[in-house]
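Heads up, this is only part of the complex; the chains shown haven't been moved.
By letter and in written order, the chains are A and B; residue numbering begins at 1 in each of them.
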Amino acid sequence: MAGNTFGKLFQVTTFGESHGGAVGCIVDGCPPGLKISTEDIQKDLDRRKPGQSKITSPRQEKDKIEILSGIFEGKTTGTPIMMMVKNKDARSQDYEKLKDVFRPSHSDFTYEKKYGFRNWQGSGRASARETIARVASGAIAKKFLKEKLEIKFLTYVEQVGDIKTEIDFNKVTPEQIESSIVRCPDKEVATRMYQSINRLIQDGDSVGGVIKGVIKNVPIGLGEPVFDKLSSDLGKAMLSIPAVKGFEIGSGFTSAKMRGSKHNDLFEISPDGKIKTKTNNSGGIQGGISNGEDIYFRVAFKPVSTIRKKQDTVNLKGQNVKIEATGRHDPCVLPRAVPIVEAMAAITIMDHYLRSLSVIPAEAGIQSKITFL
Amino acid sequence: MAGNTFGKLFQVTTFGESHGGAVGCIVDGCPPGLKISTEDIQKDLDRRKPGQSKITSPRQEKDKIEILSGIFEGKTTGTPIMMMVKNKDARSQDYEKLKDVFRPSHSDFTYEKKYGFRNWQGSGRASARETIARVASGAIAKKFLKEKLEIKFLTYVEQVGDIKTEIDFNKVTPEQIESSIVRCPDKEVATRMYQSINRLIQDGDSVGGVIKGVIKNVPIGLGEPVFDKLSSDLGKAMLSIPAVKGFEIGSGFTSAKMRGSKHNDLFEISPDGKIKTKTNNSGGIQGGISNGEDIYFRVAFKPVSTIRKKQDTVNLKGQNVKIEATGRHDPCVLPRAVPIVEAMAAITIMDHYLRSLSVIPAEAGIQSKITFL
């Protein structure tokens, strides 16, 4: 209720601030019998961690995951899975000078006003370190969905500033994405993105961008009308990621300009006898429910708020002051945000899969694939 | 859990199909002592109903609201408020010919697959008549927020197809919006929108568009990190409206192209001593929590799926067939969707207001305004 839980049947509750103690989560509702190792989780955390390349924050955080409950003899037991990453020793002196100042477009001001005081060490609860817990939970969801339903996620950087790839997602492979420092599968565009970000480091500035998410092999029938549409829950999931300002599914904002005769996805019988749509402007979701086509969506990220340039702001005493960040920060979060977007998509699909089991009868065959033991 | 409830402390649960029985809702969690009459509700329903003008569906539905519980001596009692609108006699013969056919980009196919069969009369539960319940609930939320917190909603059509107004929302009045048939406050643009929609009626086609929502006077501190950010819940609320394909808050997708030094909203002390931001790219929400500035967002609607043109599709037996809608339908839902967007925004703010009461101490003064009796 205080907003730290996502999902209704696959429930992820996260905890932790950036400094002191740990960040982590309880995953409640994972079905029993799924094989999970720390390596399964660590793999995705390593895609998120800082220090991966020249263009990410050089902080050396190992972010080693520990699993403290819910797994027995290598398999999920159906009981809560608690996972956490210990925080390194606080270097609070870096933040000491920020404790009385509201950094522009950060959460400092709103947390101070809502809670009456705030943990000023490294943004406290509003730190992006909280997304470690999301990525860890998503890794479990992804493994379940892959093994039992062959669902695949393809997530990549489509736009950085005004540099944008027009690549067809059907031609993108996970390897292409992961082999790119900026996680853009279009080699030529990726190079330009990289150079652009590199220049920003020197400027002490930051830039926004867009991440594209694609989900393949989602069974027909996930999503609950009328409020918990698969599209509205995906939207909420994405909009809960720090720095996200926009979300669109399928044709998205482009659909606003289109006519129905052009936008409608006509049904046809595919060669294998299945009902398919000729086009996919719907983005795989109709009436809030998955229709078996590829789900795809776009997520807009604003430029990171922390920049090295001097900025006007106000302090706790209500005085106009100047602020200037020191240290190094990501000039563009998108490459590291790719696993976060993927994790939130996986958690959402997983949750709706479990929710669908009380509606869709066993005869439909989707449950019968859950044979773990 | 089956997706028919929105909100956690101000909970709206809707029911009803387009034909037979009624559509309505239970509003649970409205504080006691608020004066509510059927007129308060009816006013907004009249903005949503068909037959308002030449360019909306000419169906003559009166949509008269009945309140059957939760009000005593004209005031809310703190117990569930049940409201409903009876459906008129089903004219199911109109739909009889559609019962075996999947209308393109409708929910027919996904409902049939998810539930094993479907109510084929007028889209059943997926009918836009369900939004009557949202508008009715939103009217209660709006009245509460206006009377106790002076919160104001300004919602209008910003774009129809490729016709778009660039009007500054600070110069828009509710009267300008409501005096326009298309609910666009920019007179010249409104005329072009109207003409464009009129032409579509003749073509038997439909068109999408964008609605802009503005919320003024929201107190600082609404929104729960990390998942239930005010922005993510607003996003979910909007994406749950039929035909919505995209949502953006503040600078939205435009932020993807911007640099941090340009995008950051610098704080300053306003002449009255309050902390304000010089710009408002954040759209009134920082770190998921309202910062006291205007909240604004944009919602993208796809073109209505029902068109009078002949289309390819598939029937229940898995055969390729043609379909052609008869009767008259809205070629553009946006004018009638304005009160729906407004209602969902009000419900979201109301819910977060009540949620904030267990965090923000009474001394902050936001509760002390709730004196009803």
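As a convention for this text, a contact is a pair of C-beta atoms (placed from the backbone, for glycine too) under 8 Å apart; a residue touches a chain by one contact, two chains touch by 3 or more.
Given the structure is predicted, the values throughout are model-derived calculations rather than measurements.
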Where 2 copies are displayed, count of copies in the complete assembly: 4
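As a convention for this text, only the chains that are shown with their structure count from here on.
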Distance from subunit B to subunit A - Cα centre to Cα centre, in angstrom: 26
Footprint of subunit B on subunit A - complex, ascending: 1-6, 8, 14, 102, 104-107, 109-111, 113-116, 125-126, 130, 159, 161-162, 200, 205-210, 220-221, 223-229, 231-233, 235-237, 239-240, 242, 245-253, 255-269, 273, 275, 277-278, 281-283, 286-291, 300-307, 309, 311-314, 318-320, 355-356, 359-361
